[in-house]
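Missing here: one protein chain of the complex. Every other protein chain is in place.
Coming up: chain A.
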Amino acid sequence: MGRKLLTEHINVEGINTFEVYRKHGGYRSVEKALKTMTPDEVVEEVKKSGLRGRGGAGFPTGMKWSFLAKPEGVPRYLVCNADESEPGTFKDRQLMSKLPHLLIEGMITSSYALGANTSYIYIRGELLYVLRILEKAIAEAYAAGFLGKNILGSGYDLDLHVHPGGGAYICGEETALLESLEGKRGNPRNKPPFPAVQGLYARPTVVNNVESIAAVPVIVNEGGDEYAKIGVGRSTGTKLISACGHLNKPGIYEIELGLPVEEFIYSDEYCGGIWKGRELKAVVAGGSSVPILPKELILKTAAGENRLMTYESLSDGGFVTGTMLGSGGFIAMDETTCIVRNTWNFSRFYHHESCGQCSPCREGTGWMEKVLHRLEHGHGHMEDIDLLVSVAKQIEGNTICPLGEAAAWPVAAAVRHFRHEFEWHVTHAKEAAQPGAVYRTNAVLA
């Protein structure tokens, strides 16, 4: 069993209260940072830790922090992205509802490092019940002197607020999130200027995922170098993986980066194998927008190496034979899964969630959904398969924000690895349109 840096105490009774959290070593990073470190020293530790953004993009957190503009006399903000909406991803909800004080501690220490005196947690509107939990915990932190004016006598002031969204996947994109926090539609902004220069209220702003912020306390407590010892290469530390789909034990697992994918799926310590004694067919390893891989390619790279749960190993082979770690939303599909139906479902999602600002995405996601719908329902043509690839290509790279890519990649990858299954939906249209119909083969799917 690997080390648990974030979730070690997650099942302790009462850990959601300030008192119990504190008794288990909570808020030590705030004391250490505010009393013994300069803000820049905190940034330095985060840089040394090698922590990469846990929301999906994997951009180094310390580097993102160092881009923050610091003009004299201008307020700057830290905003936590708790808009967890990527299909397959449900780690932040669990972390916040069970360990609210871990996120709050991370927000205080990180806000200090960035020189923010007002910070926000933007949480998706569906999670209002988690917002209530966080607000209660924040009130406790104020009462204990960890928030508000002159925290622990250090002279540092911080106000922390939780802000709900209203139901829109696009608000997980950081500039859409900032628009939403300003009370507007979640339309992503053109960049530059980047949020680090002009973010919330046109002030310098850092936006970080819940899990990234939650990793800051342990980095400050133990030091960035210690944190970086865990993991493999540029994939340092631990990662929360939310596993779902056709697994015996779906759930949230904190793993040390570097764990073999095969062990994660089949070991009883983790997902315990595929449900109902069935065979694994395919995996979407990092949330719905990353390329789907057939069993053969998720367990081993094209070169025959064991695939590991790291940013590098999962993307080995590029998009031809690899995928991405993404948000850690791990969706397993058994042999009864219809790939065409699943791809149509994801396309419907992206079409529904496109903000409509850029025509390639607004129209393209609609076309992909339509074409996939007709393939799935027995009205498809052979040309439709290449049409899908062509539409996906025309969306990619032609939109303001990455929702375009997020919509295009799953479709392109499904056709890449399961083309025969799309073809079967044309040649056996009637059969394929039956509810529960699925193409089965023992042939190598790559």
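To be clear about the criterion, a residue touches a chain if its C-beta (ideal position, glycine included) is under 8 Å from a C-beta of that chain, and two chains touch if they have at least 3 such contacts; residues count from 1.
Following the convention adopted for this analysis, contacts and distances are computed from a predicted model.
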Record-based protein name (UniProt) of the chain missing from this complex, from "Methionine biosynthesis protein MetW", "NADH-quinone oxidoreductase subunit E", "Branched-chain amino acid transport system permease protein LivM" or "Substrate import-associated zinc metallohydrolase lipoprotein": "NADH-quinone oxidoreductase subunit E"
Given A:G186, A:G231 or A:G380, the one touching the chain that is not displayed: A:G186
Contact residue for the chain not shown (choose from A:G2, A:G125 or A:G223): A:G125
Of A:G53, A:G245 or A:G404, the one touching the omitted chain in the full complex: A:G245
Selected residue (touches chain absent from view) among A:G14, A:P71, A:G145 or A:G166: A:G166
Residue touching the undisplayed chain, where the options are A:K149, A:H352, A:K393 or A:R440: A:H352
Positions on chain A contacted by the hidden chain, ascending: 84-90, 92-93, 120, 124-129, 132, 135, 159, 161, 163-169, 180-186, 201, 242-246, 250-252, 284, 288, 329, 331, 333, 337, 341-342, 345-346, 349, 352-353, 355
